[in-house]
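One protein chain is absent from this view; the other protein chains keep their places.
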Amino acid sequence: MTTEALAGLVFVPLVAGMVAMLLPARAAGVLVIAALALVPVLLWPVTLAVWHGGPVLVELGGFGPPLGIVWRADPLALSMLWFTALVALLVSLHALAGFRPETAEGRRFWPQWPILIAAINALYLSADLFNLYVTLELVTLGAVVLISVGSKSVAMIAAMRYLLLALMASLFYLLATALIYGQTGTLDLYLAGERLQDGTLAAAALMLMITGLLLKSAIFPLHMWLPAAHGNAPWSVSAILSALVVKASLYIVLRVWFWTAVGIDTQMAATFLGVLGAIAILYGSLAALVQERLKMLIAYSTVAQLGYVMLLFPLASTAAFRGVTMHLVAHGFAKAAMFLAAANILRALGHDRLRRMTGIDQKLPIDLAAFALAGVSIMGLPPSGGFLGKWLLLEAAWARSGWGWMAVIVLGSLIAAAYVFRVAALSMFGSGRAGRVEVPRTLASMTALALALVAIALGFAAAPFFALIDRGLPPGMLP
Amino acid sequence: MTPELLVDVILAVGLVALSLRVVSGGELFRDIVVFIVFGLVVALSWARLGSPDLALAEAAIGAGVTGALMLMAYRRLASRSGGASGDRSRRLRLAAPVAVLAGTAVAIIGLAALGIDGASDSGGAAALAALPATGLGNPVTGVLLMFRGLDTLLELVVLLVVLLGAWAMMIPGPPPALHLVSRDTPLVAALLTIAAPLCVLVAVHLLVVGADEPGGAFQAGAVLAAGGVLLVLTGVLRPSREAGPVIRLAVLVGPAAFVVVGVSAMAFGRPVMELPGLWAVYLIETAMMISIAVTLSLLFGRSGGFRRGGP
Partner (left out) sequence: MSSLAVYVVAAAAVFGVGVYGLIVADHVLRKLLALNMMGSAVFVLMVAVSGSAQGRPDPVAQALVLTGIVIAVAATAFALALLVRIHHDTGRVTLSERGDDDD
């Protein structure tokens, strides 16, 4: 039963996308949403199995390491799968309003979208370095296709820059995979970890792999492609990119770092990555503060928020690991809410210039509320999920007497508060009144609000979440 | 130096020299041709490394299809503008640091790779050990279909995603006809009557022998696609905008066959993605060949579908 459910996580959305290519437009939309609604149902038996019996392993085709591919559902993978499933479902409802299935954009969006989800799910399950490469390519290409479904020139140029850098990054990753396979004779994440000795080869492979993955996850200073791509993507797609797609490559970094590179001395590299994260937090937040357009502001906020994940490497403790997983999930919900709200505002006003938004608090109250509530989680105010994530990171830094890390975390939150309040202030008290306002469909506004509420509610659901995470902490983690 | 080693050194030097030629800037059209030559040298290197499977694939897909796609795109880009002027200052500013960076990368990769001493208990050894039980003779086919089938399935999905993307990028209006050569000339007519059936014949041969000898669905699909490209270039098939149900089914049949066989294994209490026998390998490979050939032809024609050209 568990195996069937696990397979369903990948095959149900995949088949839905394939069948959607054959169906009339309206039926395709219904089918895709039905399939994505089935994913959380399938997650239940898997979650129960992991809760009671630890990680679930499936050897595909009956062949295990060193030859075959293994799917491995552990707590970290499960939390990402749950988060993806819920965001995907809500974003689908939002997409219905803007990418109506019978329009040209809708016809492009709906078959592609569940295939992207299938690829992301396959990525979270895979414990095989090369299989991860294939899923990563699938996610990247799927994301680039979604950026360009609107055929807007700015978006297509941003998509092209993203595509070229992402393909280069994949080749870095693949090269490292080649080195590791040559040395260890296996592609299995865990077996390769056991066989990999500390030395030049391991260091070079790890460096190439992490560099490639950080480029894909837009970690400073490899973030340059992200703002334009996320800020110019059409309708719900920005939310998909910022909430789901960048998390996929970041997840592989965590996997490789904490599960494969266990026998390798990574102390210096960990500090280096932490410093990059700290710069990302400060730079991204400051850049968000001075943006002229709402969607660009949110995109730079993503650059900053991804920086927090990097702090896990130098802090490397149970508290930090709990904090980062909570942060990943909470940021995903909050950022999806922000981008969906921004999409609604953009559609209603015909632009998203911050200086010409005054008055939207009256005309688009739900969207502004969704943005503000998501902002509560982004800036890390209690009782949100974002607060818990940052609080645990602070705790971890405190335990290590990492005053510098603590200062960065606090400063990042303060600047985040400033850019969220700036949007609120400009929309209420600014001088540039919004012109014609077309009230968006209620469904589109409600999905944004729902996502923001989930980000807040995560703060109350922390106990079971951490109980799950604690069942699969990486080996050798400090208490 | 043995003669074999000399050949390897010549090929290796050729690879580096050709790659330098391609990136050093100059006439773009010529550099695309140099790139295709580079692909052929890679194919020769595969033969020298003892992998005819890869030599076939590289020649057909790496050099062949990629080169054809590049030339086609070049023609599209050149037809409207005389080539946009490049931003030369940026190039000069970037060149030195990038060269240093790339040089460092080379040194690290080279050092690391030369230090590899290999593993005895490798996946490759396991594949050779597991092969006899499958009834296949070609271990590469075994890995692709039976031992690591999910990679192959997802790779077919990559092709599908890319095709959906290319359809989304289609330029509004009817797709321009591509035929460069008229069918009226006797030479072309003769070529068509020979080459088109030959492509099919070679493709089927590659597919069938793929179980035991070099070849398989990818190489067969690429050769079949080459036949399709020929039919497009000579105007026998004309690109059309809409993808009809037949085209859509042809594109989907490869991944669909793989999914159906792989998932239904679970109904018989077998592991997911297990293939029940050689018949399944042949079935999936045939379906894959069709999907790959049609997808590559559509990507080449930059079209949703095809219809028969006028006389």
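The letters A and B name the chains in turn, as written, and every chain counts its residues from 1.
Note that in this section contacts are C-beta pairs under 8 Å (C-beta built on N, C-alpha and C of every residue); 3 or more make two chains touch, one makes a residue touch a chain.
These numbers come from a predicted model, not from an experiment.
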{"item": "Left-out chain, listing which of the shown chains it touches", "value": "A, B"}
{"item": "Residue in contact with the excluded chain [from A:A104, A:A178, A:I279 or A:A457]", "value": "A:A178"}
{"item": "Per the touch definition above, residue among A:V154, A:A407, A:A461 or A:L478 touching the missing chain", "value": "A:V154"}
{"item": "Those residues of chain B which, in the complete complex, touch the missing chain", "value": "4-5, 8-9, 11-13, 15-16, 19-20, 22-23, 25, 28, 31-32, 35, 38-39, 42, 45-46, 48-51, 53-54, 57-58, 61-62, 65-66, 69-70, 72-74, 76-77, 80-81, 83-84, 86-87, 90-91, 94-95, 98-99, 101-103, 105-107, 109-110, 113-114, 116, 118, 122-125, 127-128, 139-140, 142-144, 147-148, 151-152, 155, 158-159, 162, 165-166, 169-171, 216, 218, 292, 296, 299, 302"}
{"item": "Sites on chain A contacted by the missing partner chain, in the whole complex", "value": "67, 130, 134, 137, 141, 144-145, 148, 151, 153-154, 156-161, 163-164, 167-168, 171, 174-175, 177-179, 181-183, 185, 187, 227-228, 232, 292-293, 296, 351-353"}
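FYI, only the chains that are shown with their structure count from here on.
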{"item": "Distance from the mean Cα position of chain B to that of chain A, given in whole angstrom", "value": "31"}
{"item": "Interface residues, chain B side, partner chain A - complex", "value": "108-109, 111-113, 115-127, 130, 143, 146-151, 154-155, 157-158, 160-162, 164-165, 167-169, 245, 248-249, 251-252, 255-256, 259, 262-263, 266, 270-275"}
{"item": "Touching residues on chain A, where the partner in the complex is chain B", "value": "3-4, 7, 11, 14-15, 18, 21-22, 58-63, 65-69, 108, 111-112, 115, 118-119, 122, 130-131, 134-135, 137-138, 141-142, 144-145, 148-149, 151, 175, 179, 181-187, 195, 199-201, 203-205, 207-208"}
